[in-house]
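Can you read through this structure? Questions will come right after.
With one protein chain removed, the remaining protein chains of the complex are shown where they sit.
So, subunit A:
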Amino acid sequence: MIRSEILREIAPILNPHLVVCNIGLPSQELHMIDDNERNFYMLGTMGLSSSIGLGLALAQDKTVISIDGDGSVLTNLGTLPTIANNVANNYILLIIDNGSYGSTGDQPTYAGKKTKLENVATACGCENVVVCQDVDTGAALQAAIDSKQMTIIVSKCDSGNIKLPVITKDPVVIRDRFMTAVAS
C-alpha cells in the first residue's frame, strides 16, 4: 500500500479525532479523502507536525493524532525526546514510513536505508512504540486510541504518490475552524 491508500483506509478512524497533518501530499490527500474541521492541514513548515500535535495534546484533553512521515521526523529528530519526556496520553504520533521524501519526488530517506525510527523513538525514551505493516495501520491506530496511552506508530508502506491538487483554503480559515472544533 502507498500512503494515500492507508489514509483512505484509516479516515473513518481519524474522523472523530483532532488530526494534525504533515505538509504536502499527506495534507492534500487527507483533504481530498475526508476534509473536516477537526483536521489541521500544514501548508508549510516541514517537520513540525509532531511538535504541533504534542503542544495541542498537552494543552487540552481531546485525542490528537499527528500524521507525520519518516522524512519529516528526520527533519525534526529532536521531537522524539521531547515527546518521550512530556507524556500526553491523548497523543498519538503516526509515522507513515515509506522510506522516501514523497512530496519532493520520492528521494530515499535514511529511514528507508539503515535507520529505524522505531528504534530511535525507543532510544529517546518513548514507551509505547508500535511497528506495523501498511494493511494493519487501522487496527494499530484504533488500539492506540483505545489504550489511552501515548503511542508512536511506525507504519511501513510503499513509496508512491497520486496526483491531486494543492489546498487553496486560507491558512487562517483552516486554523480558525480547527480551533472552533478543538474548543467545541
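As a working rule, contacts are C-beta pairs under 8 Å (C-beta built on N, C-alpha and C of every residue); 3 or more make two chains touch, one makes a residue touch a chain; residues count from 1.
By our rule, contacts and distances are computed from a predicted model.
There's a gap in the complex where one chain should be. From "ATP synthase subunit a", "Sulfopyruvate decarboxylase subunit alpha", "Cd(2+)-exporting ATPase" or "Sugar ABC transporter substrate-binding protein", what does UniProt name that chain?
"Sulfopyruvate decarboxylase subunit alpha"
With respect to the chain omitted from the figure, which of A:L30, A:L48 or A:L94 is a touching residue?
That would be A:L48, which touches the missing chain.
Extract the touching residues of subunit A with respect to the undisplayed chain.
20, 40, 42-45, 47-60, 64, 76, 78-79, 81-82, 86, 171-172, 174-175, 178-179, 182-183
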